[in-house]
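Heads up, one of the protein chains got dropped from this complex, but the rest are sitting where they should.
Naming follows writing order (A and B), and every chain is counted from residue 1.
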Amino acid sequence: MSDDSHALKPEKSLLGLMRPDHSRGWVDWLTTVDHKKIGIMYGLAGLFFFIVGGIEVMLIRIQLAQPELNFISAQAYNQLFTMHGTTMIFLGAMPLIAAFFNFMVPLQIGARDVAFPRLNAFSLWVFMAGALVLNISWLFQLFYLFGWFDPIGGKDIVPSVGWFGYAPITTTEFSGIGSDFWVFGLQILGIASIAASLNFIVTILNMRAPGLTMMRLPVFTWMALVTSFLIIFAFPALTIALLELMFDRLFETNFFRVEQGGQPILWQHLFWVFGHPEVYILILPAMGIISEILPAFSRKPLFGYPIIVFSGAVIGFLGFAVWSHHMFTTGLGNIATAAFSLLTMAIAVPTGVKIFNWVGTIWGGRIKFTVPMIYAVGFIWMFMMGGFSGIMHSAAPADAQQQDTYFVVAHFHYVIIGGIVMALFGGLYYWLPKITGKMWEGKLGYWAVGFVVVGLNLTFGPMHWLGLLGMPRRTHTYLEETGFGTLNLWVTIGAFILAFGLLMVFIDMIILLRKKKTAGKDPWDARTLEWTTDSPPKVYNFHATPVIRSRDAYWYHKHGTPEQKMGWEDEGKGIHMPSQSWFPLLIGIGMAVMGTALSLHSGGVPFMGYIGIAGIVIVALGSYLWVFEGPGGYHIHPDEETSDDNS
Amino acid sequence: MNRILKGMGKFLGLIGILLLAGCDYQSRQSTFDPKGPVALRQLELFNLTVWVCTFIFIFVGGALAYAVWKYRERKSDDPDFKPKQSHGNPLVEIGLIVASILLLVVIAIPTLDAIWYTHDTPDDEASKLGAWYQGELSEGAETEVLEVVVYGLQWWWEFQYPQLGITTANELIIPVGKVVHVELRSRDVLHSFWLPKIAGKVDTIPGRANSMWIQADEEGHYYGQCAEYCGESHAYMLFRADALSNEDFHKWVEHQKTPPKAPDGGDDWGAWISSVNANPDSVKGDDVLEGASLFYSKTCVVCHAIQGAGIAGIGGPDLTHVASRKTLAAGWLDNRKETNDESGDAEIDPEIQLENLTRWIYESENIKPGNRMYIGSVGVQNGLNTLKGTPNEITEEEARKIAIFLQNLK
Partner (left out) sequence: MSDTAANVDDHGSHSLNTATGIDNKKLLMWLFLGSDCMFFGTLISTHLIYRKLYPVVEMPPTKIFDIELTTFSSFILLLSSFFMALAVSAIHKGQLKSYRTWNLAVILGGLVFLGGQVYEFQHFVHAYDFTIWSGTMGSTFYLLTGTHGCHVAIGVLILISQHIASYRGRLNTSNAMDVEIAGLYWHFVDIVWIIIFTAVYLVEYL
């Protein structure tokens, strides 16, 4: 047989275009529908924006190092903390979580891809569009500084309204086109999140391997499911709130404009109906990662698996019932305050249960102190600290002193860095050998986690004090007489230590990437299905469909009784792979054009309205072509390591 | 940069002391030093939560530390050892759930009690105006406690006393030991009224009236600050509260109700204005008079009000007794030498006050970026920046003259 007979013929698409199957290089990445490649792109974007947000906050910390400094202007400070929050949550943490969902969920459930591969690509490119719209505002701010650009609304070009953009500061009267970038950016990111979540739910519910019942799912996948449900029910509230705000800004409607009867408090309710579940959207996947790492390195099953799963679901459910605890100082009235106070305390119970069960998992095990395990144990400590200040907030009258101070900042950074970031980096250390096929060596990872833990405690520990000593958050500077100077310097030094630790993590990752592939299928002697695949996994993941006979299937396959061994199902027809597509990317481009142009339109830049409409037309066209293109597909025969067209 | 280096030295010296004595570390906005019943109750509740959390921390953290130590893999261990694959223990689980619910109940009950206590203005007979206030009151006010309407504005505070007919700015004066009912409002964006030593914060929200009650148990000068992000100069939106003895409070009210003297020293502002109109040159050579006429001609009067002078501008702080205020620019500029005074005894230093007033008029943008006096309010009133290059531009010399005039508004 000549090579030609194996050559892959790309499938025809609409408009005489070829589907870019079997391309190589950047075309392959731009048009891929492979969940692993999409996951990697999400991950790279997340790490990139993590650095961007980090640089933003280091500028903030320098400004606050001493009283009455003027290292950056007040307006720039406001823009930095707004973009720091928005970037870290929507462009740092969420894509990193999406990266793990994308890469790991199909592997953990024994599937060859997600349920809707092109929808997955759509989510990725729409996410990229949203990130672009938010951050392109820095470019225009630069143009403004050079004097090339002077929009209506003046210097306020990068969003400066805080990450929760409380009305009415977001209306045209009080802020410039920064708010437009913020509205369109978040709106587009919301579309991406909802689409991705719908996809994950269908994937997890429908594409499980035979024998993998719901109560045998790895906890990370369970948390992915709960998180996805939270996203599809929470994001609509934000989308509508942003839609109303967008109408206020573009068409001067009256949703939040006070002089016309608009109620700013409505924004807060709508935002936190989204915003509180969002907190759990971030923390539940982190808990899922921890629930994978702890059993793997304690060499023991998760303690109380059903209770961990159930408490995750309860947290998700209760997460919708506590939003007003962000608003204890807005004059809710006694009854509402009391109700939300008690519900908030109630949510501490399932959270506590998880911590008990993690301790129970370690108990009686044989703990291997690998880097991911140190992150996981560190997570339990740090998350517990964040949880405690959370309980303190739930007592509403005490919260009246803490709300909007550095105490709150300390609280949510313990939860986000001590919790989410520790878990995500632990997850990176745990899964990067699977993703890259290369194995960690050396001690740098241990040093890094040490610096991260010390740095984060030095940074956020003193912030508790600062808050209780009366320092409000989001202040550009403070008078020398307040006495906040010493602690703030301490915090700044801590922040640099933390940043140094994180930098070491990045260096460690770069070192890893330059190594030879040595990881093998199962470097950790782990428990779940993803470790049965090659490292990195082949494009089709599994050469045959795995058949599951127990929870922690792979562990029992390796170490259990013969009847616990996994089976493999192969119909011998070859593996059906979906075709690649240009149209998700096209839709993403349309969204980016639309968001940027409409934001500039509200700054009075000529012709931008038309370009915005052109963007919408691109989106509509892309969607239509996508639908009529169909999923396509071709077959691969893994045994021969060749594939051919399905004709 | 020098400041950072100097601070570094200070930091290294202090780090040990702070570690030892963290709890004693105080500031003038500290919530650990309550001077009123509301703040006290809030602190007590906070302390309770700290105790409960410490208890849980010792229990869970101890278990975690023990487990991590006890079950670690030692060098001598067989690397392939497989511990017993146990799946959980329902009794332990249920026990822990019940225990955590019980601990939360310990917090929940005092929380509920405190929610009602800190929010509902107490019906305190001794605090009702009829019981202690001797001056003139609005109708029906005898049976009410003192009411202050607080307006949070970008980026300053307005305090109105509807029962007494007084309006002032940035410095809240309250009688010591009396319940004061505070109504919180806003005309622009969200702000939050926070006097840490007296009471926790409540937001001021446009289109809505919030309320709270405060009471200061000790005479003194209290420091407060806006706690809700409200735009560019949020950090510069401070305020002060003075708790005065009954006698001093009466004196203060009387003083507030008396219009300030006209620039020429007389009582009749109208007469002075017509004399200046008749003879504009009569102000020449006298800083107060020149300042006063500049105050009129440079459009200050559009936004600022001076009672008794027939000046009733809206949008900016009422300047009727501006010279009697200890601070300027919403607390950012202090007119006293002893800037950290908490007793309330520190006096205004006229030289510092003059310098502050001059700077504030001449270069307010450098003190409080984005302030309305500088940038104006779009379509309503020009700010000082739009006056630049026009005949109405204020020079530093003119600013000083206006400041001298304002210093007369005691």
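Quick note on the criterion: contacts are C-beta pairs under 8 Å (C-beta built on N, C-alpha and C of every residue); 3 or more make two chains touch, one makes a residue touch a chain.
All values reported here derive from a predicted model rather than from experimental measurement.
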- Message: In the complete complex, the chain left out here touches which of the visible ones?
- Response: A
- Sole residue of A:30, A:59, A:72 or A:202 that reaches the chain not shown, by the stated touch rule: A:202
- Residue of A:33, A:52, A:134 or A:270 in touch with the missing chain, whole complex considered: A:270
- Per the touch definition above, residue among A:67, A:106, A:162 or A:262 touching the missing chain: A:262
- Note on the structure: From A:164, A:247 or A:447, the answer for touching the chain not displayed is A:247
- From A:45, A:65, A:80 or A:115, the answer for touching the chain not displayed is A:115
- Note on the structure: Residue positions on subunit A contacting the omitted chain are 11, 115-116, 194, 198-199, 201-202, 205-208, 212, 232-237, 239-241, 243-244, 247, 251-255, 260-263, 266, 270, 273, 576, 627, 630-633, 646-647
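Keep this in mind: only the chains that are shown with their structure count from here on.
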- Item | Mean-CA-position distance for subunit B and subunit A (Å) | 38
- Item | Partner subunit A, residues of subunit B touching it in the complex | 3-4, 7-8, 10-11, 14-15, 18, 22, 25-32, 39, 41-43, 45-46, 48-50, 52-53, 56-57, 60-61, 63-64, 67-68, 71-73, 77, 81-90, 92-93, 96-97, 100-101, 104, 107-108, 110-112, 114-120, 154, 184, 188-190, 192, 194, 196, 199-203, 205-208, 210-211, 223, 225-236, 238, 332, 334, 339-340, 369-370
- Residue ranges of subunit A in contact with subunit B within the complex: 65-66, 69, 73-75, 78, 160, 162, 166, 168-169, 174-175, 258, 261-265, 298-301, 303-307, 329-331, 334, 337-338, 341-342, 345-346, 348-349, 352-353, 355-357, 359-360, 362-369, 377, 380-381, 384, 388, 391-392, 394-405, 465, 468-479, 481-487, 489-490, 493, 559
